[in-house]
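Every protein chain of the complex appears in place save one, which is left out.
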Amino acid sequence: MSVTYIEAIREAQYKALETDERVFLYGQDIGEFGGAFKATKGLKEKWPDRVMDAPISEDAMIGMAVGAAIEGMRPVVEMQFADFSSVGFNQIVNNAATHYYRTGVPIPITVRMPSGGTPGSGPFHSQSIEAIYSHYPGCIVLTPATVSDAYHMLLEGIALDDPVIYCEHKLLYRWLKSDDFEGDGLPIGKARITRPGKHATVVAYSAMVHEAVRAAEMLQSEGWEIEVVDLRSVKPLDTDTVIASVARTGRLLAVGEAFPWGGVTAEIVSRVVKEAFHLLDAPPMRLNAKDTPIPYHPKLWAAHRPTPESISHALKELLAY
Amino acid sequence: MSVTYIEAIREAQYKALETDERVFLYGQDIGEFGGAFKATKGLKEKWPDRVMDAPISEDAMIGMAVGAAIEGMRPVVEMQFADFSSVGFNQIVNNAATHYYRTGVPIPITVRMPSGGTPGSGPFHSQSIEAIYSHYPGCIVLTPATVSDAYHMLLEGIALDDPVIYCEHKLLYRWLKSDDFEGDGLPIGKARITRPGKHATVVAYSAMVHEAVRAAEMLQSEGWEIEVVDLRSVKPLDTDTVIASVARTGRLLAVGEAFPWGGVTAEIVSRVVKEAFHLLDAPPMRLNAKDTPIPYHPKLWAAHRPTPESISHALKELLAY
Amino acid sequence: MNGLLMNEKNVCGTVKERSRLAPQSVEMKYRDAYLTVIFTMGQTKEHARKVYQAMVRSRLLEMKFSSLYKAGQIVGGVYLGKGQEAVSASVGARLEPGKDIFAPLIRDQAGRTAFGEDMLDATRTYLGSAQGPMKARDGNIHRGRPSEGVVAMISHLGSSLSVVGGMLKAREIQGKLAGCVGATCIGDGATSTGSFHEGLNYVAVEKLPVVVVVANNQFAYSTPNSKQYACVDLIDRAQGYGVAGHSVDGTDMLACAETIAKAVDTARAGGGPQMVVAKLLRLGGHGEHDDGSYIPEEIRNSTYGRDCIEVGKQQLLEKGWLSEEELTEWQEAAKMEVQEAVKTAQKEAGPNPYNEDWSALAESRFKEAHT
Partner (left out) sequence: MNGLLMNEKNVCGTVKERSRLAPQSVEMKYRDAYLTVIFTMGQTKEHARKVYQAMVRSRLLEMKFSSLYKAGQIVGGVYLGKGQEAVSASVGARLEPGKDIFAPLIRDQAGRTAFGEDMLDATRTYLGSAQGPMKARDGNIHRGRPSEGVVAMISHLGSSLSVVGGMLKAREIQGKLAGCVGATCIGDGATSTGSFHEGLNYVAVEKLPVVVVVANNQFAYSTPNSKQYACVDLIDRAQGYGVAGHSVDGTDMLACAETIAKAVDTARAGGGPQMVVAKLLRLGGHGEHDDGSYIPEEIRNSTYGRDCIEVGKQQLLEKGWLSEEELTEWQEAAKMEVQEAVKTAQKEAGPNPYNEDWSALAESRFKEAHT
């Protein structure tokens, strides 16, 4: 049997509904229709009262979830696209994320964010905005790159007492398959060495893990052994695993699909240079998307985000230092 | 005559209204009342049709400004507090900021953001969210630290063809005074060496420039000469001036009042290590606010943000490396 | 005095909708249930006294905060409910602590008091004691006890409504909704927020037992209604959401007590969301830093400008539901209570930044060291 990334997300929600009656799902078109990406297919049928359609009101959707969480529930809210969370933004960063610090009452909500670019989707159906929710205090931000992480991190995230921003990458939905979603039991907060190597470390997350692995494979024929670290969650960020890798390789390239100013890659680089300056044999580098809206045309889109080619190009620069 | 930072902001708006009939002001209570902080005092009287009160509708306020900009106007929108821009967020980052790239039609709007902490203001009247608007492509983000910069950068910002996020620090409003607002003619995009030194560089912006200077003064008695760089704008970010300073001092501390994950200080560190790794004699450091909402009580607030004491403490660690 | 509702016949009969200030009052529509609210005279009297006592206690507490503010002893800003107590207390007094939900806004000390808030909660918060409900992390009007049904508002106006909706929806899922009500107060200005719209639409779609009380005090900070909305009366919005609408003169205590009781009782009985619009005036500035001098003389001198606490007093005295002596007792008791609370809070230490747990996360294992 082969399961896809999106199936893992559905299965995790199934499991959460089945095992924890505090869990409910809420989002536009997630009921009978099963969601724009079919992540909730069939769930309304089984749990008619705990799978609910929402009006086009992202602000109220998050506010509603905050209220339900106060009363002891564990809402899982689907944004139809991560990009639309911009209109639920205030309730996330200023209400959900501040609530525990302000009142001592935790807000265990999970916001599912279909993220990342796909060809032809354009500026408003392609965004990777994990950095926005990481910058504000109070959220846990997950960025699974594998089928089993998609499954386990969603389940684990739902069980956490804090607001969880779960960034699921749309490009992986159907393309990424696995024989099962058993996984390796890594908990949230731990990064994974996806591919061992000794000449340079690429730190990536979400879909970029796969592009980084491809880039590493391209360089293998030239004799370079590139280590790829999958962050899994960008907040918390497992600096220890990254630094342990840099200790082995002496070189760091941080890769992300998000906009280039600030964000995950800058946070990684800043942490590594602070804690492991002496381990670095070359200036740490970043590779991100370009500083424009994500273009609609597939040709522009492909050049806007990091690719195996541009990653291996950056790696060569890093290795040549 | 002595002018304050807030007076400079008022004067710049006066001048803009006087010299450019495309300029208008829009915001809650900015008309007859003159604004929550009196930044528009008396302006409605002089230009009744170009100084307008808004309903409590931040989304519509920005949308309105975008529309007016399309028609050739240059709106200056006041958020009552930067924190409330979270509900106008979508129109800023997804409408105003993408418009030129998408359509070729520029959106010359200026959004005034009363930013930063003051004692007793709490989680929703204290935020410094320049990084949020810098992360997304398409905005210019200004962070004036002096009376003359407050004046000139606002005028210059209004004249720019792109959306400008003008972060004015509330703590400086009445406390910061100058004999005039003549200034030194530095354009947007250039950082300033506020205080020369040779042992370490502190890069700061907005109110933190003053805290950094105080820290530098504290260390002077111990024989340390600390250079303070005022970024002035965080996007564009004048990497050259920062690197030139680091070339002289070999040491870098980036200080900001914003939340610690990502943001301006991470962007600075990441750029400097990439371009000037060989110039660094010590691991570059960051100092930011803590990773919690900004606390309401002045005692907690004072410990939440960087202070002269915590900056000089960090500098000592940097100098001891 | 327009004691229309206050003669025995009406009190004991069906409460009929009326409003002196909003003659175009909207017909109520209950799509799910129609309820005839019957007050016995005893109930009305007790309810009115409860409302009024909360008003008295709240007014005295707030006047204390005002003078402490002027003396520089308050941490943060002070925003008062002066002139809005009849509306606010009428909400709080009709809710059941430990069962119902209340989401107060910036002028709801009276509602909080009526809903059973300990004066110490407010006083500790205003004076910066670390023992306040928000541990000095958030201030004054933001305080709440969400686990006890009092929502801790964020500043962004309009955003509590969907939270109340979610709390009630949770109870519905849990099978515990029956007989519960969630009430929230809001200003005229905040009705312009997208958040308010989305929240009201949500509770209407879900037919939740929510009461939204709009205190239309004619201004949002300095901004008059004419720059805030263009409908004739905010109650005109009720129909567009499919919720029942009630208009009331917010300075008329007995009218507030009854109209809001009716709205709360109707929601409780399954009548769906209720919207009350009360017209009145903020008797002061936006906050204690503001003198409100932009409020025109003619509005101050209109009925809006009446002080509901004076109106309420006359109403209770006239009806013989309260005596001068008893009122003095109430006032004295409240003054003592205020004094005690202030004395206690003033003795208490502020927060200690060195002991502070600098983490926004409940999951403390994910706390990261940021330098």
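Every chain is named by a letter (A, B and C) in the order it is written, and numbering of its residues begins at 1.
Following the convention adopted for this analysis, a residue touches a chain if its C-beta (ideal position, glycine included) is under 8 Å from a C-beta of that chain, and two chains touch if they have at least 3 such contacts.
All values derive from a computational prediction rather than experimental measurement.
Which of the displayed chains are touched by the chain that has been omitted?
Taken over the complete structure, the missing chain's partners among displayed chains are A, B, C.
Out of A:13, A:28, A:201 or A:270, which residue would touch the omitted chain in the full complex?
A:28
Consider the whole complex, including the chain that is not shown, and state which of B:67, B:119, B:183 or B:250 touches that chain.
B:67
Tell me which residue among C:194, C:209, C:250 or C:285 touches the hidden chain in the full complex.
C:194
Using the definition of touch stated at the top, determine which of C:110, C:204, C:220 or C:341 touches the missing chain.
C:204
Which positions on chain A touch the chain that was left off?
Chain A touches the chain not shown through residues 28-29, 31-33, 36, 53-57, 59, 81, 83-84, 86-87, 119-125, 260-261, 285-288, 290-293, 295-300, 302-304, 314.
Kindly note down the residues of chain B that lie in touch with the hidden chain.
Touching the chain left out of view, chain B contributes residues 24, 49-50, 54-55, 57-73, 75, 87, 90-91, 94-95, 97-106, 108, 137-138, 140, 160-162, 188-189, 235-237, 274.
So that we can see where the missing chain sits, which residues of chain C does it touch?
Interface residues of chain C facing the absent chain: 192-198, 201, 204-205, 207, 226-232, 236-243.
To be clear about the criterion, only the chains that are shown with their structure count from here on.
How would one label the connectivity among the chains shown: line, ring, star, complete, or other?
Shape of the chain contacts: complete, all pairs touching.
So how far apart, in whole Å, are chain A and chain B when each is placed at the average of its C-alpha atoms?
Computed from C-alpha means, the inter-chain centre distance equals 30 Å.
For chain B versus chain C, what separation do you get between their C-alpha means, in angstrom?
37
Chain A to chain C: how many Å between their CA centres?
For chain A versus chain C, the centre distance works out to 41 Å.
Listing for chain A: what residues touch at least two other chains?
Within chain A, the residues that touch at least two other chains are 59, 87, 90, 94, 97-98, 101-102, 137-138, 235, 274.
Among the residues of chain C, which ones contact at least 2 other chains?
134, 137-138, 142, 154-156, 194-195, 359-360, 368, 371
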